[in-house]
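And now, chain A:
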Amino acid sequence: MTGAGRAIRLQSRTLRRLLRSRAAIASIIFLALLIAVAALSPVLMPHDPARQDLLDRFQGPSWQHWLGSDSLGRDNLSRLIQGTRVTLWAAFEAIGLSIALGIPVGLLAGYVGGVLDSVLSRIADVFLALPPLILALAIVGISGPGLTNAMIAVGIVLAPRFFRVARAAAGSVRNETYIEATRATGCSTTRILFRHVLPNSSGPLLVQVTFALGLVVIAEASLSFLGLGAAPPTASWGGMVQDAFENIYSSSFQLIAPSVMITLTILAFSTLGDALRDALGRQSRVGD
Partner candidate 1 sequence: MLKLAAGRLLTMIPILLGIILITQLLLSLMPGDPAKIMAGQLATPEAIEQIRIDLHLNKPVWEQFGYYVDDLAHGSLGDEPGSGTPVSSEIGAALPITLSLAGVAMVFTAVLGLVAGTLAALRRGRFADRAVTATASVVQAIPPFVVGLVLVILLAVNRPWFPASGYVTFSDGPWTWFWHLILPAVTLSLASAAELARQTRGALSDTLDQDFIRACRAKGQRELWVVGKHGAKNAATPVVTVLGLQVGRILGGAVLVELIFGLPGFGALALNAVQTRDIVLIQAVVLISAVAVLLANLLVDISYTYLNPRVRA
Partner candidate 2 sequence: MALLEVEDLTVDYFTSNGSVRVVEGVGFTVAQGETFGLVGESGSGKTVTSLALLGLVGAPTGRVAEGSIRFNQRELRGLSRRELDRIRGRDIAMIFQEPRRSLDPAFTVGDQIAETVLAHRGVSRREAWRRAVEMLDLVRIPSAERRAHEYPHQLSGGMAQRVMLAVALSCSPQLLIADEPTTALDVTVQAQVLKLIRELQRELGLSVLFISHDLGVIAEMCDRVAVMYAGQIVEQAPVNELFLHPRHPYTAALLASIPHSGIIGGQLRAIPGSVPAAHAWPLGCRFNPRCDHAVDRCRVDVPLVSSISAGDNRFARCHLANSLALEGIS
């Protein structure tokens, strides 16, 4: 049951348009590879990422260590691979929380309107008034460091964005005829929201998810860099950069691999997000 008018549904037509962009295809391939590496990481890692070898510190690339070794003699490549899994898993956690918090509340606010909408919007505005990293820091400060806590913080920080998009989408779809028809048949509000409003707003929501994933990667990397994310000996890309920073006078080579991975991942997400938005494009843009 599709709606005409302003429903912006993710359809095969959109997917086809998306796949016409070479940048989008490159991003998708890259991200797919990343997911594969993360999934297969135990198999792919040549060494135990936590194994230290203090005689072998700060090695450059060699047969034994393709990407060299770090300040404690650990193999950089293995740590990079482990970091891939850590980053993707963390991103999944954070986004999951964000979506669970932001979308249902947003849909409700947009659909119902009125006082509920005003109050919820004000709360979202309050959250959005704070610089994201500061808010994340505050939450970590309260809950304590650690990757899971850090991702909870990031999830909370990003939830208002999903709130806004979901609210706008619900608000624009609310008055469509097919929604009224569904209401007339006595459907409950929850059912209407999840079975009709949500699928028809899936386009802009997916765009927002893609961009948010990029933000999560930056946030996780930043928090790990600050020592508040993944705790050693677990490897994470941000943590590897922190290691590089602390040993900056000994070896500047350590910086390259994790930085490149972080940057490419973020670039992939933002490129994909842009392409997705363009593919959905000619219809009205809903939300942020």
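Regarding selection, all candidates are chains of the complex that A comes from, given by their letters.
As a working rule, a contact is a pair of C-beta atoms (placed from the backbone, for glycine too) under 8 Å apart; a residue touches a chain by one contact, two chains touch by 3 or more; residues count from 1.
All values derive from a computational prediction rather than experimental measurement.
Interface remark: chain A makes contact in this complex with candidate 1 (options 1 or 2, touch as defined above). Interface of chain A with candidate 1 (complex): residues 122-123, 125-127, 129-135, 137-145, 214, 218, 221-222, 225-228, 241, 244-245, 248-249, 252, 255, 259, 262-264, 266-267, 270-271, 274.
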